[in-house]
Each structure stands twice: as structure tokens, then as C-alpha cells.
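Omission of a single protein chain aside, the complex is shown with its protein chains in their original locations.
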Amino acid sequence: MQLNLVQALNDALRLEMRRDDRVVVLGEDVGKVGGVFRVTQGLWDEFGEGRVVDTPLSEGGIVGTAIGMALYGLVPIPEIQFADFIYPAYDQIVSELAKMRWRSGGEYAAKVVIRAPVGGGIRGGLYHSQSPEALFIHVAGLKVVCPSNPHDAKGLLLASIRDPDPVLFFEPKRVYRAAKGDVPEGDYVVPLGKAAVVREGTDVTVLAWGAMLYEAMAAAEEAAKEGVHAEVIDLRTLWPVDIDAIVDSVKKTGRVVVVHEAPKTCGFGAELVALVNEKAFVHLEAPPARVCGFDTPFPYALEMDYLPLARRIVPAIVETARF
Amino acid sequence: MQLNLVQALNDALRLEMRRDDRVVVLGEDVGKVGGVFRVTQGLWDEFGEGRVVDTPLSEGGIVGTAIGMALYGLVPIPEIQFADFIYPAYDQIVSELAKMRWRSGGEYAAKVVIRAPVGGGIRGGLYHSQSPEALFIHVAGLKVVCPSNPHDAKGLLLASIRDPDPVLFFEPKRVYRAAKGDVPEGDYVVPLGKAAVVREGTDVTVLAWGAMLYEAMAAAEEAAKEGVHAEVIDLRTLWPVDIDAIVDSVKKTGRVVVVHEAPKTCGFGAELVALVNEKAFVHLEAPPARVCGFDTPFPYALEMDYLPLARRIVPAIVETARF
Amino acid sequence: MKTLAPPLAVLRDDGSLDPANAPPLSEELAIALYEHMVLARALDARVVGLQREGAVTQHASALGEEATIVGAVAAMKDEDWVFPSSREAAAALWRGMPLSAYANHAFGTSRDAGKGRVAPDPPFWKEARVASVSQLVGTQISHAVGVAWAARMRSEDVAALVYFGEGATSSGDFHAGLNFAGVTRAPVVFVCRNNGWATSLPASRQTASAGFAVKAVAYGLRGMAVDGGDVVAVLAAVGEARRRAAAGEGGTLVEAIVGDAAGRGSEAADPIPRMRRHLQARGLWSAERERDLNADVSADVGAAIAEAEGAAPPARATMFDDVYAVVPRHLAEQRDA
Partner (left out) sequence: MKTLAPPLAVLRDDGSLDPANAPPLSEELAIALYEHMVLARALDARVVGLQREGAVTQHASALGEEATIVGAVAAMKDEDWVFPSSREAAAALWRGMPLSAYANHAFGTSRDAGKGRVAPDPPFWKEARVASVSQLVGTQISHAVGVAWAARMRSEDVAALVYFGEGATSSGDFHAGLNFAGVTRAPVVFVCRNNGWATSLPASRQTASAGFAVKAVAYGLRGMAVDGGDVVAVLAAVGEARRRAAAGEGGTLVEAIVGDAAGRGSEAADPIPRMRRHLQARGLWSAERERDLNADVSADVGAAIAEAEGAAPPARATMFDDVYAVVPRHLAEQRDA
């Protein structure tokens, strides 16, 4: 079936709620209205307010109570309306959710999948556009996922719900509706920890995910016109990352460009560059390049200058190839 | 005068509170008892409870009200009892404090210096040992400082208080009392953004700060016995980092080892490796190495295995030199 | 939802004032309150239209809540600070923010005091101490307490007014802010606009307490409810709270019940005709003045919007300013790359 990313996520939630009655959805406005972006639309009608719960306005309370539900044996899937609003829950996520299994010697575990839209390009401005993945990748105990297309969105969300560990599931809101594609009916998973080579190339490895994958692909097409053949990898799972896929590609190309919306400094791109250094230094023929959001807050009027769009990625690909 | 790190910080606070009556100290137990580690000892007696305030148990409230005080024109210096407890204030720090000047077009600014002890080695276990610097360096608008010795602690704290931007001032609690040294009487500053080459060497550049600087120095001495001469740089200000000092050294040595207590993945070490790649790739003769805390929560019984002590740094220095 | 004491009301439906609760209300002030509510609504309607066209984003309409917003700010002193939430553009207008400043903010132009960095609402206005707030619900509450606390530390007669919706009472910042206010006796007035809804969540599901004013009890603060559609009652309630704050009696939580929460038809609850009847009853208003006011207001709003629509967007390079007081090396490199 042809679905957009929102519909694919909705399909995954519906399927899993039918299959596993421990699964519950909670958050602000996720019920009758189906969430700000309608990802939970129709679930309230099918599963009732006992399993699709509109909560008070407290992200800390949403995640904190979800942890308790998970301890009891449910599988809560809280929605944070925008990733920009996840910080009031940051303490519960990093101090409690991430550490529950470890601090209890493996006796207790809190299986929670936190869904949140990320990224800019929708004129959301400073507080409706952020991409905070690095702030969770740095915290041991969490898995971090970000799909780029409807097929992966459904398969990765199903895999995330069934994975035994807590998952931060970030959804690229800029392509919520723009990204359409064929999505298999029924049950399937896209395994966590496996990247996808979405464009083969010989000259430069481009690492991207979420909405910026499309910019990376467009940039690769542009670069091809200049005779530079970029290989583009969609990481899909950000952590634990598919290091083999990255290293295999870099061994071939000797060059790497990382693209992400989050600010450059201490972003996930830095970790990817450091990992490539550790695992493939002798193969590197050019300095790994980062094309990222700038080290400023996310702007409103100037968001298209802030985002690492194809026009900024192309020169990085070409210069890295020609270094 | 010979002071330890706690006394040097206390001296800086007293001096500045005498010099500038806009400076106020607030936090849990900072008053009569002078804080868990006694950094604010005696201030309550000298300046009274009007300027040295014991607050209710809410880090979010401490930072949130400090932002308001700063808007009004005061210079609040909140203490977070342990950096592990800073997360309840994370939203106020990253969404409010870091963005106040930018979102108001430069019209409003909130000058706040947040002090917090960091690091392990005191048998504090999971929740009294963390080093969260990377979680703040990634957020545009904050400056991050971490002194390693009494002289710098006083000079950097005075510079941090007088700097116009918000500063996260992290104090290496493992050496609070162990680090003693000569501290000038009276007023002086150690400028923000300037690193210090604390040991000259020709073979490998070692980047460290805070309590781990001593491990890096000990490791450098060990490596020297094997004929490897490491240059050790104390970053002092973590962000904005003194990139010139790093690049100058790496141009000379062609090799770099980064040491920090925080978990390796997405830690500040990753950013330092990426920066060295961007600024000095052609000079690199070996893969930059990271000797860090492991990607686990901070352990209690095994903390000495977790910390990047000299015994783990030495082989990294030697292997990097001999690569 | 019922609150402990019945909400304070002053304006009667016939336009007269309940003498038991009526505050002193000069002709000038009565007219100014009315004119600002009309201005606020006209501006609001225009921006709602622009949002439908997609010309602006994220505007939060204050329709029906004008009396709470205008009445509260009017009760404060000029030197007091004002912390809006998402719907309080009218408070900045009352404080003298020109319409053009609001319009340039809404469009995020190069003339916006905020340099086009934050989506339209809410605006700030530095010269009149209207604060810059984020779009995170609740975070401004503890800032207002900090300002008031600082003023008290300095023994200066400055108070803070902070607005928020009833949904914000669930935030940790509400809890911390009011608790710190109780302990420090900071001179702050908390105005909770209870319009019955937090997006799709009814107030009855936001909390199980008997209304919102009663939450003051948990912090040793004074709490009271007021008819938020009654601009004179809001003026009286906030004025009294301001007086107590100045007297060292600490903060007050004022629950202003508006919109659906008021439980009367939006017709009957509409604050503008209610205040107009008062002006008429006092012989201060005429059909002609009403016509002139509407004409002036739509002309002023139209002119401001037109100016902003014509204004240039901010230059790319400006994005790198104000992250820090001085542009640091790494940002200069990113700017100049």
C-alpha cells in the first residue's frame, strides 16, 4: 500500500496494539484528535481511552509514569509533541529510564518507546525544530532510531516496540507527509542497528538520516554531474550505530561526509568522525567533513540557511573527493 | 598563599561578592553549612542570608529563579550539589538560559554562573560521579569551564563571573582537597578560552582537564620512561575551546590522545577528534585516540576500572606514538 | 469545575458596577481598557487571517480573553515586569509596543526586535519590561518569581506579573515557581487564564483539584478566582494582589475564568460588549465613537501589517549574532564559510 510516513507509523502502532495488549499510547492530545501530527489518529476510537491516554501537560510526568507502567509489565509508547519539549522529561529519561536495568543488576527493566518529531523546515522556529539525538546517544542505556521513509518507519517502529531496551524514536516531521512510498501490509520489522546503503558510489561516503537523507541524495546527484560518485548511507538506527556498514564503505571510498540538522559541535557527526578515525584511519584520504546545523539556536526566518541543504552538501562532497 | 581547590573557589566567590554587590549565591545547603563540599563556607556569615540563599529542593527552581534574578540585573551563582542532579534543571538551562540573548535579538541576557562538582573517584557511585559536559557543549549559547588546580580555579571562576555569557562551571571533586598550590592573593583572572600547555613534548599531544589531567601527567611520565615524550594540554575552558593551542601542538606531534571521564560515545573527546581532523588532518600520523569512561553508567564498586586512569592512558600514548 | 470562593465579578450585565467590589475606575482608564481590548481583537483577527493564508505561523488567538490580558497588565505599575505566555500580545501593546513592532515580529522581518528568530508569539518589549519567553509552557513562571525575588532583595518596589494557561499549572516550573514565591514572599502576581482547554484536554482532565486558584494553598500563597471576561474585576483582583505584594504579603494566584470555563455562552461571556455597556451606562460612549474606534484600529493594524509585509527578511549573517555577547571564533568561521 502507498502510505506517507505518518500513515506508516500509525499502521505500525495499530498493528502492535492489536497484537500485544500490553502496548499503551500516552501523551498530550494523542487521544481523540490523534496527536498534533495525527500519528495516533484512530487509535483512541479502536482501543479506547484505557489504552490511548491524553495526559496532563507534563512531559516529566508522561515519561515518569510510563516508566512505572513498564515496570508493571506494560509497554508504554509516550509521544512528546515536539522533541523541543522533551527537556522537562530529560531527567526521567537519562537518570531513570536509561539506568533502570543496569542499576538493578538486570532485575528490573523499563521498556518504553518515546516517540517525538524532530527537525526543521516547517517554519516552526526556535522551539518546534530541534534535533536533540546527540543528547541521548551520549547516555548509556538508550537506543536511538530515526527513519527516513514510510517503509522503514513502520518496520523500525515495530522493531523498536519489540526490542527489550528503551528506545528514543525520532520522526522527521519535515517529511511526515512528503515522504510517500510502498509499505507492506501486516507485520514486518526493519532490524535495529542496520544501516542501508541507499545509493552506491565509489568516491565519497555520505552519512545521513531522517529528513536530511533527501538532501544528501539530491547532493549526490548534483555531485555526479561533476563526476563525483557519492555512496549514501541512511543510518536508520543512530545508536548503536551500524559501524560495519560505515567502515566497509569508507574502506572503498577513503572519504566521508556526515550530514545532520543538529548543531555541529558535539553533535552525532563528531562521534561518527571519531569512529571512522578509530576503525578506518589508514583508509582515510581526506579529512572527514561535517555539514550540519550551525552552532546557534534554530532560527525561524532563516531556517533554510540554517539547515544543511543540498546546496551546502554538494561542495563538501566535491571538495572531499578532490582533496 | 597555599590553598586547595575548595579554598581557592571560596576565595574567588568572597572577593567577587565584596567587589560586586549584584553577585548572589543560591542553592541547596550553600548557606550556614557552606555547601556539601564547603565551597561557600563563611559567605553566609559575611554576606548574610540576603545574598547567600538556601533554597528549596528543586534544581529547576534554582536555575529558573536565577534566570529571573539575572534579567533583573543581579549576577546569580547557583550551586548544583552534584552535577548528577543538574538534569531537573536541564530544560531551564538549555531552553531558557542558553537562548535568552539570542531569542531576544540581544536585548535581554541572563548572566548566570552555574557551579557543580563533577567526576568520580570518591566512591560516590552512579549518582554522585557523573561528568555531563558534552550535554552542555552541544547547546549553543553556553560556555563550559573546568579547572584542574587552585590557581586556575580562582582565576577562571572570577573570569566566568565577569564574562557576559552564561557559564557552566564544573569542579573536579576528586581533587577538591588533593589539589593544593600557590594562589595569588587578591584579584586576577585566568582568561576563558585559553588552554595551558602543562608539559612540553614532541611525540604525542594529550588533551585533558579537571581531575584527569593528573592521570594524563602521570601517564606522560610513564611513557617518557619508554622514550615517548608527550605534550600535555590542560584545556581549562572546554567551550569555546582553545583550538589554536591544540592545532599548534598537533602540528608538532602529529598525534593526539584525548582523556575524559564521561562516557566515550558522543563525549567531548569526539568533538576534539573531529576538530583535529578538520584543522590538522594533513599533520596526523596516527589515529587520534580516546581514553574515556566506558559507555556504561558510572559504577560504584568498579569505579577505578571505569575511570581513564594513567594505567589506561599510558598504552594509548605509546601505541599512538608508535603507530 | 467549581472553585472554593465564587469568582470575583464587578461588571453587571446592564453595564453597572457592583459597588461591593468596584475598584476606582477613572473615565480615562475605563476607555483605555475598552479601546485596548478592541485593538487586541482586531489585530488578533487579522493575524488569524494571515495564518490561514500561511503568511504567519503559530499564532495563538486571544479571542475572548482580552479582558484578562488587558485588565491584569493595567493593574500593575509601570516599573513592574510582565511575563506573557502565548496569547498576551495585548499586554505588550498596553505597555506601548507599537503595532509595527508586533507585525515585524509576526513576520520575522529584519525590523523585528527579535531578529526573526522565534515564531510569532509571544512578543517581548524591552523598554517596558515585557520579557522574552520561550514557547515551552510554564518556564517563564520561575523567571517572574526570580525578578520579583531580586527586587525584594534590593528592597525596590518592583513586582512581576506572569500569565499562563491552566495547562501550565501541570508543569514543574509552576510548582517550583510558586513554591519559591511562597518561601521568599516575592512580590509576584500569577494570572492563570483558565479557558477550560489545553489544546484538546479539558481542564477537568488537567487536574483533579477543585479549580486552579486552590492550588495556591499548597504554596502558602493567596489564591482567588475572578470572572476573566470582566475587565473591571480582573483590574480589581490583580490591583489588590499587587498592593499586597508591595506590602510584603507575598504573591497571589489569580485564576481568571474565561471562555468555555466560564460556562456561559461566548456571547454573554464576550468581554468587549460587556465593557462597552459600562461605558455607555457612564455616558462615555456613542455609536459614533465606536465607528471611529473601529476605523482607526483597522487602519492602524492594516498599516502595521503592510509595513511588515514589505520589510526585508533578516540577513543570513545576523543568525550568528547574540549566541554569545561577542561572536566567537567557531561561529565567525561558520558565518564566513
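Read from first to last, the chains carry the letters A, B and C; within each, the first residue is number 1.
By our rule, a contact is a pair of C-beta atoms (placed from the backbone, for glycine too) under 8 Å apart; a residue touches a chain by one contact, two chains touch by 3 or more.
Note that the structure is predicted; figures quoted are calculated from it, not measured.
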Of A:Leu74, A:Val113, A:Leu126 or A:Val144, the one touching the omitted chain in the full complex: A:Leu74
Hidden partner chain, touching residue among C:Thr207, C:Thr252 or C:Thr318: C:Thr207
Chain not shown, touching residues in chain A: 24, 50-51, 55-56, 58, 60-61, 64-74, 76, 88, 91-92, 95-96, 99-109, 140-141, 143, 164-165, 193, 240, 243
Hidden partner chain, residues of chain B it touches: 28-29, 31-33, 54-58, 60-61, 84-85, 87-88, 123-128, 264-265, 294-297, 299-302, 305-306
Interface with the undisplayed chain - residues on chain C: 170, 172, 174-176, 179, 182-183, 185, 205-210, 214-215, 217-221, 250
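Keep in mind that, in the parts below, only the chains that are shown with their structure count from here on.
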Greatest separation from chain C - chain, by CA centre: B
Between chain C and chain A, distance of the C-alpha-averaged centres to the nearest whole Å: 37
Whole-Å separation of chain centres (CA-atom averages), chain A against chain B: 31
Mean-CA-position distance for chain C and chain B (Å): 40
Residues of chain B engaged with two or more neighbouring chains: 88, 91, 95, 99, 102-103, 140-141
Shared-contact residues (touching 2 or more other chains) in chain C: 117-118, 134, 136, 172, 323, 330
